[in-house]
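Excluded from the complex is one protein chain; the other protein chains are retained at their positions.
Naming follows writing order (A and B), and every chain is counted from residue 1.
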Amino acid sequence: MAENKARLLQGNEAVVEGAIAAGLRFFAGYPITPSTEIAEQAAAKLPTVGGKFIQMEDEIASMAAVCGASLAGVKSMTATSGPGFSLKQENLGFAVKGEIPCVVVNVQRVGPSTGMPTSPAQGDVMQARWGSHGDHEIVALCPSSVEEAFRLTVEAFNIAEEYRTPVILLMDEVIGHLREKVVLPSKEELTIKHREKPSVPPEQYKPFAMDQGRIPGVPPLAAYGEGYRFHVTGLTHGEDGFPTNNPAIAEKQIKRINEKISSNRKALCKVERFFLNDAEVVVVAYGATARSARKAVKDAREQGIKAGLLRPITIWPFVEDALSEVKANLPKAVIVPEMNLGQLVLPVRRVMGDSVPVIQINKLAGQLIEPEEILSAIKEAV
Amino acid sequence: MALPLEQYLRVAKMPHIWCPGCGHGIVLQAIVRAIHELGIDTEKTVIVSGIGCSARAPGYLHFDTLHTTHGRAIAFATGIKLAKPELNVIVITGDGDAAAIGGNHLIHAARRNLDITVICFNNNIYGMTSGQYSPLTPQGSYATTSPYGMLEKPFDLCNLVMGAGGTFAARSTTYHARQLTNVIKEAISHKGFAFVDALSQCPTYFGRRNKLRTPLDMMNWFKDRAVPVNAWEKLSPEEREDKFPIGVLKKTQATELTEVYKELIQQLQQRGGE
Partner (left out) sequence: MGQTLQWEISVNSKWCKKCGLCVEFCPRDALEMDDIPTVKDAARCIGCLMCEMHCPDFAITVKRRDSNG
């Protein structure tokens, strides 16, 4: 094996590298700052590995095409930013309902509306969770370095395939446009997962079975053209995929697609812990903001302050267990810096209750939260 | 000959949900008959629909089927076809689905000349929501949202598709069921984007409000206005008033998107291999 070479890569480029390594062979997108490099890279690279890129007529169509390609059995992805992410919600919901594996990258910029297209933000955290209508669970991952953008893209595909669900890679403009020296893992070092195919003959196949699959509640998925002749609809459907108005069946099915994510929270929720064991002040930060938080915690430690960082890598489902551990140690405060008016702080507050004070640091006009700002909050808290 | 229905229909799902006398069943039968007469591989054929009365059709078809979101069927179909070009992809859409909320997808699919077949079940009304006007509702006609008569001018969907670069466009009606079947056969066989405007009666929500009380009244309305394309060519603009051409309106050959893509991939991979 040749040694893996160090490369200077942009976050958005790393996403495409990771996606292709994970098996991406279909990308449909629409140009939008600051995610456009993902489409450009996909356009250049996919045909060289036998894959296809298409620039669709709009954001809605790209999400639709991604769902179609995935149902034909091909790993698929799209990438966008705020305004486009809003438009994608319709067919993102369809992917949830139809249990269609796919990856949606959202490189966050300042909103609402057109906002500040070239400036970073973390304002779509709650939109990622609740942007599409109706009760549903979603998986969202949040990288805070270029290397992690690569790894989490691979992970996003693995989760999408294993759980038959759309997965959101919730980037921000900083990580998307950041250039870092990275050593990408070789093929052999990566675990690549594929959706489970049905093992029963077509006449017995239930594409939305309640009780089948390696992971309970995640039924195997055939591909179009394989003879299974199955039906996928956005209407609430029974195990056979056909619409139903039977409340008992409808409830069971809606619960199943929620619980296949919520009951696997332990497997899905990833965090990074940095000086957390004896921390008296805990910073909870993600994405680009976590880079400043790490520096702040390091500086605090150098000054003899017991600060620590909990970095949610999985944003949704929420890293409730890791937060509960933090709470059990009864730190003097939890600090949540975010490039928004306070979004992930809401579930953090819910977990901390009255036991631990939760302090917010918020910026929403495209400025980064500096390490010094977090450090002074840490100092104030101790 | 009678069709071997079990081969093409999910017979357990029948009877369908459409109203008595609704033209959609006639168009659906024309599609099934076209597929039967062409003998195409039903295992390698995917039927995609959007939202509306027409969109329920795939649920009755014993194929791989996809009932998508409103207006988006063509965009989903684009993903399927590009991912697996060996599949026959047929889109069933309605006039509101294709021309209003999905209009953008329709013109771009036509422009790309992607090898899919789009059949518009055109009853010029929103039936599923009980009778609002669509972009195909004739001027002056009544709908629940045009209580004083339709104020806007309707689209001519075949002209729209041809103008956008579609390489095949045809129109027929439920009255002309045999011809409808024939143009659908041609559309499916066509290499490239093929569009069929299939005029279908909605006696419940269009006919009742527009003095066309029975399904037959509506079909006769089609008969009286439809002009075979050859005869249409010879009509003066005045004679064309209130009439429309039926038959194959355009059939040309042009490079098709999945073919172009296949060549590109081969070239790039050869270059990579050198």
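Heads up, the rule we're going with is that a contact is a pair of C-beta atoms (placed from the backbone, for glycine too) under 8 Å apart; a residue touches a chain by one contact, two chains touch by 3 or more.
Quick caveat, the model's predicted, so the values are computed rather than measured.
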Visible chains in contact with the missing one: B
Per the touch definition above, residue among B:Thr137, B:Thr174, B:Asn210 or B:Thr258 touching the missing chain: B:Thr174
Residue in contact with the excluded chain [from B:Ile40, B:Leu216 or B:Val229]: B:Leu216
Options B:His16, B:Arg209, B:Arg225 or B:Lys262, residue touching the unrepresented chain: B:His16
Contact set of chain B toward the excluded chain (per top definition): 1-3, 5, 9, 14-16, 18-26, 29-30, 33, 174, 177-178, 181, 215-216, 219
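Assume only the chains that are shown with their structure count from here on.
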Computed distance of Cα centres, chain B from chain A, in Å: 38
Contact set on chain A toward chain B in their complex: 25-26, 28, 47-48, 50, 52, 54, 56-58, 60-62, 64-74, 76, 90-91, 94, 223-235, 242-243
Residues on chain B engaged by chain A in the complex (per definition of touch): 13, 42-44, 46, 48, 58-59, 62-69, 72, 75-84, 86-87, 104-105, 107-108, 261, 264-265, 268-269, 272
